[in-house]
Each structure stands twice: as C-alpha cells, then as structure tokens.
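Every protein chain of the complex appears in place save one, which is left out.
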Amino acid sequence: MTEEFTTVIGLEVHVQLATASKLFCRCSTKFGAEPNTQTCPICIGMPGTLPVMNREAFRLALKTALALNCEIPPFTKWDRKQYYYPDLPKNYQISQYDLPMSHQGYLDISNPQGEARRVRIRRAHLEEDAGKMLHDELAGKADSFIDLNRTGTPLLEIVTEPDLRSPAEAKTFLTELKLLLTYIAVSDCNMQEGSLRVDANVNLHITPQQNALRTGHFSHQSEPLATPIVEVKNMNSFRAVERALDYEAQRQWQVWQETHQRLGDVPKQTRGWDDAAGVTRGQRSKEESSDYRYFPDPDLVPVTVSPEEISELRASLGELPAVLRRRLETDFGLTPYDADVLVNQGRAVVGYFLEVAHQSGDAKAAANWVTQDVLRALKDRGITIEQMPISSGGLADLIQKLKSGEIPSPRAREVFQAMLDERVDAAAAMKSIGIAAVDESELNVLCEKLLAANPKTIADVLSGKTQAIGALIGQAKKLNPNVDPSRVRELCLQLIQAQAGGTP
Amino acid sequence: MSLLQQTASEHLRKLESGEVTSVELTESFLRRIADVDERVGAFLRVEADAALKRAVEIDARRAKGQPIGRLAGLPVAVKDNLCERGHLTTCASRILANFRAPYDATVIARLRAADAVLIGRTNMDEFAMGGSTENSAFQATHNPWDLERTPGGSSGGSAAAVAAGMTPLALGSDTGGSIRQPAGLCGVVGMKPTYGRVSRFGLVAFASSLDQVGPFGQSVEDVALLLETIAGHDPQDSTSLDAPVPRYSQTVNQPLKDLRIGWVREHFGPGLDSEVEAAVRAALDVYKSLGATLHEISLPHSKYAVATYYVIAPSEASSNLARYDGVHYGYRTDETQMLAELEAERKQLAGAGDRAGLEMLDSALVRMYRRTRAEGFGPEVKRRIMLGTYALSAGYYDAYYLKALKVRRLIRQDFDRAFEKVDLIAGPITAAPAFKLGEMAGDPLAMYLVDLYTVSANLAGIPALCLPAGHSKTGLPIGLQLQAPPLQEERLLRGARMYEQATNWHKQRANL
Partner (left out) sequence: MSISRTDIEKVALLGRLRLTEAELDTMTDQLAQIVGYVDQLAEVNTGGVEPMAHAIELANVFKDDEVAPSLPREEALATAPHHDGRGYLVPAVLGD
C-alpha cells in the first residue's frame, strides 16, 4: 500500500565550540564549576562593559562551516537578538541575523536504508550561549535560580533545510554530524553537558492519493499537502530525537485526520519532549516574544574573511569521514561495511588501521583484525586505541608471521590474546604458548616415520590419488601440533617421488 | 578668587615648581565647592577624603622625587556614568542608585595612572539623555552665569563645575552634543574626540555608536592636556582606534598656517538667535584677521541630522538599557507588593470572567521587570526606550532604523566632501544661549531640536570642540563650535587655541 504521509524534518543544532575562554570575555568555559564562579562584569552584562570577539571561536566556527561545505561570505557581522529572560543578562543575545558567517552548505549521509542523501545546510552562525535557570517545582520554591557560568560560551548554530524524511534519518544525520565535528575537533559534542543541543521542525506531507481519497477529487491535487510545522524542543539524546519525532509524526497524523489543518492555518507551535512520559507537550509562547528587534551590535565590528584564510583553514581540516570511507574502499579494498565501522571509530582507530595495513602489506587482514579483535579488546577493556597494549607494529608483525606460516593459522588468536595479556611482541607470545617453528630435519624424520608406517598411502599416491596424503597430515599434527600442514604435504610427496624414482 | 583665574596648565606648572602642593590645591577647590555648589548643584558626590588622601600621597612622591604622572596632583571631576571600582556609578538614575562597579573604566584607570586627584562625581541627565541636566533623578544643576537657567546637558554637572571654578578639569560624555552644548552654555571649553579616540570601556552606554568620552577645561590648552591623558587604543573596546596619540599639549600653542575655515550655509537659517549669529560671524572675522581664509560650504543633509539621530540613538538606547531589569544588579521593585498587585488583578479579571484579560495578564517575572523599570527610570528615559523599541519593532525597522543608517552615511559624506575644501568648520553650538530651567518641560520635540548643530559630529564620528566666543546682552555665554576631520584633534585644538589667544572670552568668569 502507499505511504499515508511523509515526515518532513529540519534540524537546528547548537554546538558548543571548544575554546578555553568565552566568546566575548576571558572567563573559563569549563563545565561543572560551582554556580556563578565563572563570570565577570562582561558576561554578567554589567553597565559599561564591552564585548571583544574570541579569535579562536571564530576560527573553529569557520572550520566547521567549511567541513559542512558552506559558502563563506567575505563580510559578516553580529546582531542583537532582543528578548527578556533572566539567564540572558543583557536581555539581548549577540547572534547573527541577515549576514551569517556561513550559508548554503550540505552534509552527505547514507540513510538507514543505505541510500545516499544530501542534507542541505541553510546557515551556520556564531553566537553566545545563555546561562541556566533552575526551578525546583517539587520543592515549591518561590524563586527561580540563575547560574551565569555558561553565559557567553561560544555556540555555532547549524540550521538544515527540511531535507530529512524520517526520524531515523534525522538520527543518522546527527550521528554523522557529531562524527564530523569530532574529526575536526571543534567540539566535544557532549549532549549530557549541553555541548550539543538539537531542536527540530517537523510537519507532514500528506501524499496526494491519501488526500484524494479524503476529498474524493482525484483530478487535481498533484502537490502533496503540508500540515502545520511544529518545533520540538528538550530532546537530550539522539535516541530522544528519534523517539520524539516518531511520536510527533503520529500525533500530527492524528490531528490531521481530525482537523485537516494545513500549513498556515494555525501559528507555528512549540512542543517540549517529555522523555519519561514519551510524549511531546505544547509550550505556551507569548506572541510578543517573537519580535526580536534584531539590529547590528554597535559594540562589535564586522569580520572580513579572505580567500587565502579560507584555503588555509580548509587545508587544516584533514581527511573528513566521507572521504576517508571512500579511500578505505577504493585504495584498500575494504567493504563499505568495514570502512564504515573503522571510520565511525574516529581518527585514531583509522590511523591505527592504516599503520597496520601499511606495515603488514595486507589491508584486508589488517581490517579484519582491527574491526574484530582490536575493537573487541578495546570494548572488553574499556580502553582507547591509544591505550591498546598491541602496537600497530606488533599487530602487523603478527599478520606477517601468520602469512609466512611461522604461526599456524588455527593458533593466531591465541598469539593475539597472549600479546594482549602479557603486553609482549608476537615472537615472545609464540614462545610463551609453545609455538616453535619446526625445522626441516625434524620434519624429515617425522615424514619418513609416517611413510614407513603407511605403505598403503604411498601406493595410493603413486597410483595418482594424491589426496590420500591428507591422512598423513592429520597424523603429523597429532605428533607435533606446530607442524605446518602444507609443508608436511610437500615433503611427503617429495619423499614418495624420490622412493619411486629410486626403485629399479 | 585667584584660583578661578588660573588654568589647569598653570596649576600644573606651580605644582611642578613647588609653589603649591596638591593638598593646598585640592583643599582650595574643595573649599570652593563647599562655598558655591549648594547653589549650583554640579556634584552628586564630593569625594573630599579620598581626594585629600590621594593628594597627600602624590605630594609625598613628588617630594621624594619619585616618578609621577602627567596630571600629578591636579583635581579632576568625573561625570557619573564612568565606572570606578568599588565606587557608586549612578548615571543619575534611580535604577542604579546603589550600583558599585567591580571594575574600572579605562579612562578612570588612565586618570589614576596620570596621578590625577578624583575630586567627585558630577550630575547629568539620567543615562545622559537630555540637554539640560534636568532629567537627573537626584537634583537639578544650575548655570553658574544665571542660576535660573540650565547649564545644558547631559554633562551639565561637569560643565558647571568647571565654569564655577570648583574643579580645573572634568570629564563628560558626548552622544549628541552632551559635552559641547553645556560647555557652550556655561562658557568653558569642551571637546568630543573622534569616535574611537577614547575608550568607551566602563562608560555606561547610552547609544554605543555615538557615545564618546571627552574633556572639559577653562582653556583649549587644558583640554589638550586632559585629552592626551585619556586618549589611545584600548583592547577592551572593539571600536577603539589603534592610532598613536600626539602630545597635544605640546603643539597646541603653535598657530596653523594657511588655515581654511569653512562656514556652513545651512547653519545660518531661521531660528538662529541674532546675538549668537553675530558672535559666530565675529569669530569668523577673528580668524580672518589671523590670516585664515573663510569658505562658504554646504552640508545638504544636515537638516536631517536631528531626525536621523532621534532614530539611531533611542534604538541603541532601548537595547543598551534592557539590562536594567532588577535581576543582576541595581534597583528591583518590592516583590511582595508586586505579587499582591498581580493577585488582585487576577481576582478582578476572574470575577469579571474576563478570559482574554487573564490570558494577557503579566507573569510574576514580567511584572517584576515592568514595575522595576517603571519605578527605576524617569520620563525622558522611558520616552526614548519607547521610541527606540518602536523604531526597531517588526514592520518599522526599514522605514526608521535602516533608513536612518543610510541618511547617516550621507551626512558623513557631506563632511568628507566639505573637508576636501576646508581644514576646520566653524559655527554655532546652539541656536540660543542657556534657556530657563523648566522652560522646555513637556515639549520633548522642542528639546530635541536644541541638538540641531551638535548631533552631526556624533553621527559622522568626527571630532568637535566648543569654546567661549561671546556673551549675550543678558551676560550669558555664547559658544563657538569647531569641527575637524576624523583623528585631526591636533588641528582642531591648535585652531581653537589660535582664536582663544586672540580673544578674552575664556578668561571671563561667572561671579557667584
């Protein structure tokens, strides 16, 4: 049957930029300090104080914009967004209105169905954060409490076009965005600490058939029909975003069926996600509060960006996840799955893989070892790749010994485990678990012994049934677990040929 | 009183030669304040003890031959909108009546570094909004030349203090004429430097793109001295100019050669008081006699300056003053009363079954804001907040604010063109001498139009100065305004000094 509706989603993401000091003053941005211990006359907005822009904040914002394929206009300025709230001491937020520092970018993702999707970025602009207001409703306190530690922390607001077509897709976008931000190290993206905050605009496009069924008019109505847009807030994890949007889509579908309200019929609504209850709730918003009276901040001067600065910064970005995935597939022959697993682990793991692949000369083996054994080890031990006991060189060595037959493949994992537990190299690990390379004379003796004991096999081989040798290999392994089966095979065949040739 | 006849520069020479100590000097100015300020009302707070303590310390350092600053031992009065760590800074407003800044304004730090003696805080129009100093929440200031009349404003306290000989030097701030106009009405010298020449850090903002701190003195020489002390780049002010500061006081006495003085056709229109016009024309003749050439110029957009100013200044003010909400500092309304009032209204509306009314009823927080600001601000400040909020609000932004920013550029371009032909522009500072206190009450527009000759310099960001250039038949001072291109303070001061040395108006003192 045909889809009843499409969920149309646009996201507004606020990312805290990883600077040491605030956007306009020199207070620390460290999280978790005692309330109001990281403020100064400037971020408290005291009379007479003035803002001065943090160079690093602008640089990080620019870096992110470039990573998001945004256009960087040569001229940008800051404006005051005016509204009264106790966590906003000046009662205006220094933000950007008509000339943001970047716009018209995109981020490519592959959605849960594995389809490639290009999500357009409408704009990304640099602004200051507000403080925190706490109210203990249970305690029935008469007052709300304000902590200004976070006030003035640099934020990058990233606004997408309504290009996302399902809650799951929205989640995928956010995961890819977070990965990108971590790759270019502009933010720690810690949602619990509020370094990454997500709001969503969502509505439904009712497919024509559905609408036609309702109205009975099949003739016109080729355009899908849009329901009123709702802004969803307080989603504190990517999972929450997905759940909230799922809920909201269903809710809007219900409302549509009851009211048939279209986009424009009612003012834009804001709803808050209640994660515990699993529902969104309407938030009453005063209509006057929507008049922000933006105007250029006379205390700040504009910033101009030259093509040189842009190319310089672009060069500093390093390889971004999308590019890296492609390179692992094309240059190293990894499966899209393996490439994805590696890249999603972050730059360090990819770096580790590249070293192993390079030193072992076997990318495929390297990929298998890293995506399986190494990642499992990290997970089991709750450690990072930097803390991994087996160096990339060590793993490469293991892979080579495996190829040369020094390590019989069945025992490779034992060796890996020993290297891990005893923090030793492959050779030492082999010794400790009793793998010794079997020397030729020893192997000769063993094979002659076997042939002598198995005249039938010799006869079979001579009569052309070479595979009969298999029986000997089995016996050889019983006698000495370290023997390399392929060598046993070769040697036995040689000896048989020799004997045959030797008989008159 | 001999003190009155002497300029700051003369006091400084005597301090250096040891003829007088800072303590003696400070004491005599404090005595003068005690004698006359009851009638003038120039000071909001006189910091006698702190000043004397400072004077003693500076005298000691001088005696020991230790290094001392350029203004060592010289009293300076400061307008009450400049923050000083641990001291009150009220902006003559109820809402900041108890505000003690935890930091120093850059100009205050520079005065201290120069070993000036901060003698007290001067009265002003609330948040520097006004031209008569009548908008102070605390007291009126009277013109030393006629106590019935206004000293002008908003820096009326600083102007009157210098005019009445209660301090040799004073700081003011000028957003639309607030230094130059009171200087003119009080017969002293006052200067608005190029925008960005003096740091605004610690100056409580009125209209950020127009505000500029500047000096008052009894002579151009004094003003040069004070300006060179406070001017210069400040990394804490993004709009501060990073340009070297000449030693104005060392060149101020050198006359300018081949000086080209421009006079503005539009300045001599109807409404210009005949005595003022006569004084200005006489001043032009003085320049001619000094070898300058006179040139008629036109500033075609100057007639729109007041309209432009009264869009831009209130718009910025409405935003700058939003922070006074009773949350983080300053005055807050009585919450018990506030909550009771709200409850009463809620009952009343509920009783009447007025659903819409209940919907629209303020939350406790919004009512706290509204009462705090209603009780904390005076009428003129409220008027400008309303005007600016309106000009920036949805639907009006383009017609008012954006339009004004464009006309502002045209006004600046008029000046740029004019300064291709002339070195300085000379003209009136106000259309008439000081008006009577209360004369303009209830007619805000008429009051705004007083700024006709002064606001252009703020809109264009150029330096401008006002110095004494005559008296009316009734004995009121008449000022002459000189304007120069951006960063041409040195030219402005030397040009002004030429006139000053050729005349005696600056030597006249109000007798109190």
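Going in written order, the chains are labelled A and B, and every chain counts its residues from 1.
Operating definition for what follows: a residue touches a chain if its C-beta (ideal position, glycine included) is under 8 Å from a C-beta of that chain, and two chains touch if they have at least 3 such contacts.
Not measured: the values here are computed from a predicted model.
Considering the entire complex, the omitted chain makes contact with A, B. Here the missing chain is touched by one residue of B:Ala460, B:Leu476 or B:Leu512, and it is B:Ala460.
Across A:Asp188, A:Asp246 or A:Asp291, the residue that sits in touch with the chain not pictured is A:Asp291. The omitted chain makes contact with just one of the residues A:Val52, A:Leu245 or A:Ile399: A:Val52.
Taking the complete complex into account, B:Ser318 is the one of B:Thr106, B:Ser318 or B:Thr430 that touches the chain left out. By the touch definition given at the top, chain A reaches the unshown chain through residues 19-21, 26-28, 34-41, 44, 46, 52-58, 77, 84, 86, 133, 135, 137, 141-148, 270, 272, 283-285, 288, 291, 293, 296, 298, 300-304.
For chain B, the residues in touch with the chain missing from this view are 99-100, 102, 194-196, 209-210, 235, 238-239, 241, 301, 304, 306-308, 310-311, 318, 322, 325-332, 335, 338-339, 363-371, 373-374, 377, 382-383, 385-387, 389-390, 393, 396, 399-400, 402-410, 412, 444-445, 448, 458-461, 486.
Simple rule for what comes next: only the chains that are shown with their structure count from here on.
Chain A and chain B have Cα centroids separated by 57 Å.
Residues of chain B touching chain A in their complex: 81-83, 89, 91, 96, 99, 101-103, 105, 200-205, 207-209, 235-239, 315-316, 318-319, 322-323, 325, 327-329, 365-366, 369, 389, 392-394, 397, 401. Interface residues of chain A facing chain B in the complex, by the touch rule stated above, are 41, 44-53, 80, 82, 84, 86, 89-92, 144, 146, 148, 291, 293-295, 298-301.
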